[in-house]
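Every protein chain of the complex appears in place save one, which is left out.
By written order: A, B and C. Residues from 1 in each chain.
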Amino acid sequence: MSAETGRIEAFSDGVYAIAITLLILDVRVPASAPGQLGHALARQWPTYIAFFISFAFIGVMWVNHHRLFNHIRRSDNRLLFLNLLLLLGVTVVPFPTALLAAHYNAADRTIATAVFNGTYFIIAIFFNVLWHHAVRAGLLDSESVESAAAISTQYGMGPTAYLLCLLLTWISAPASLLVNIGLALFFALPPRVATRKDQKRMPGATK
Amino acid sequence: MSAETGRIEAFSDGVYAIAITLLILDVRVPASAPGQLGHALARQWPTYIAFFISFAFIGVMWVNHHRLFNHIRRSDNRLLFLNLLLLLGVTVVPFPTALLAAHYNAADRTIATAVFNGTYFIIAIFFNVLWHHAVRAGLLDSESVESAAAISTQYGMGPTAYLLCLLLTWISAPASLLVNIGLALFFALPPRVATRKDQKRMPGATK
Amino acid sequence: MSAETGRIEAFSDGVYAIAITLLILDVRVPASAPGQLGHALARQWPTYIAFFISFAFIGVMWVNHHRLFNHIRRSDNRLLFLNLLLLLGVTVVPFPTALLAAHYNAADRTIATAVFNGTYFIIAIFFNVLWHHAVRAGLLDSESVESAAAISTQYGMGPTAYLLCLLLTWISAPASLLVNIGLALFFALPPRVATRKDQKRMPGATK
Partner (left out) sequence: MSAETGRIEAFSDGVYAIAITLLILDVRVPASAPGQLGHALARQWPTYIAFFISFAFIGVMWVNHHRLFNHIRRSDNRLLFLNLLLLLGVTVVPFPTALLAAHYNAADRTIATAVFNGTYFIIAIFFNVLWHHAVRAGLLDSESVESAAAISTQYGMGPTAYLLCLLLTWISAPASLLVNIGLALFFALPPRVATRKDQKRMPGATK
């Protein structure tokens, strides 16, 4: 974090924090006959899964935002708007998640899954557009060339991987969701080359 | 950002972040017969447009708030309340947007569009009142006279332009909405003279 | 703001920002017959008044919180919890406001107004408890003895004034609401002796 990007990060943290906290509003106390609460709670398991997946995905996106802005030192007008575009993707997440939870066990599973996977395809593009602008406009910390390159490599795989995941929906919706979860785990890990560098660098970076 | 205005900005960032994130609550999973989810999703397109417009407009207002407070160095009691007045305008945005989405395809398009355009007319006045107080009370950074003048010029056009946009509603609601979107694009861009100065100054401003 | 109280203020700013932004959720698009939107919008005027009053009152409370923590330099375990108690009062505000909006034009006006006025009576007590603890435990900035005394004087009037306002409810609900609004205006202004001192001191206080 640099002083110059401080307010972008504060605003973004606010958006992430709210988006991740609002998710619980979709988990409702079920209507149930007396003595049947246990069954009623068990029956809404897709809602819990959807809640946990959304929470995890927004969490992973927050960690990635944090990682990018560890390298970004300067801001310009375009960065402000590309960051807003990325946040647009983040705030949208509760909608495809609720859609998937409502339709996973029904006739419209494919379309609901496609909207869900498609959302992450678009977010992957937004992440890349933001990062490439920061690289090309020279907004990065000059000391972190290597770990920035590692991020570029990891992120570059994102759009293609999520597009394949989206196309897989029409072959097998459950398989595409497993791939989507696998991709989230992949992006949860720091990019390989950067890991050691990054951790050595981090303590000093914000001094 | 100066230390003195830091808490005003933190509070404002919180309000902007929440207002922009709450917008998704108005995009609901549609009720649909089995196999009809695709059609049901497509039919609620005015809701998506309303969501995107609100998101973009609040985003532009955040960027402008950010821009103003890059120049404001000191605060006084009146600034606190004029800032609250501006935030009042920001938090209100979801209401006229939902109104417009609900009535755009119906008999009450004109009144819904007028409320929507009127909201931005009032916000434009609030932005000017805040900025003029900061200029007159000497709360600005003394080094940024030129870019402050450019902001004053750009903002000074706001109320008149939004008033014309509001009056246009009764001639053509769709045309008035296009003008409103055009005005948002105009205010998304940094004021002309200030651009170069501003970017040279910014890195040092928060040191 | 001192480094030590920074996180208390950041958390409190978050709570204030959310409480003030959630208020708009109670302003809903009214159901209306085609061509009747204007009337339907006009008919829900108590909702708009309730929204503006709540927004203004939470805004005034934020300004006062800001003012207090300009003087508070150190924190202890009790301050954390007294601040939470105060925030409890702030987050509750939407409930009595919605109650008042729903029942002002009906048989239960007195009880709804009493709950509304009673909430501010309790918040006035919480403000005093927090402030008195900060004074007695020596948590204040040593340079601001005079303006702290002015705050103590102004705040000391709060509980009695709000109790009288609450009792007035059973004589005249409308009159008690006017008194409540008058009290908010009184606490919006900085305490008299402190004003000049405070403004001279503020720029350096956060260096």
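Just so we're on the same page, a residue touches a chain if its C-beta (ideal position, glycine included) is under 8 Å from a C-beta of that chain, and two chains touch if they have at least 3 such contacts.
The shown structure was predicted, so the numbers you read here are calculated from the model rather than taken from an experiment.
Visitor: Tell me where the left-out chain touches chain A, residue by residue.
Guide: Contacting residues on chain A, toward the hidden partner: 1, 9-10, 13-14, 16-18, 20-25, 27, 29, 32, 34-38, 41, 52, 55, 59, 62-63, 66, 188-190, 195, 199, 202-203, 205-207.
Visitor: Could you please point out the chain C residues that touch the chain left off the display?
Guide: 3-4, 6-7, 10-11, 14-15, 17-19, 22, 25, 74-77, 80-81, 84, 87-88, 91-92, 94-95, 98-99, 102-103, 106-108, 111-112, 115
We adopt the following convention: only the chains that are shown with their structure count from here on.
Visitor: Hey, how far is the Cα centre of chain A from the one of chain B, in Å?
Guide: 26
Visitor: Which parts of chain C, given as residue numbers and ranges, touch two or more other chains?
Guide: Answer for chain C, listing residues that touch two or more other chains: 14, 17-18.
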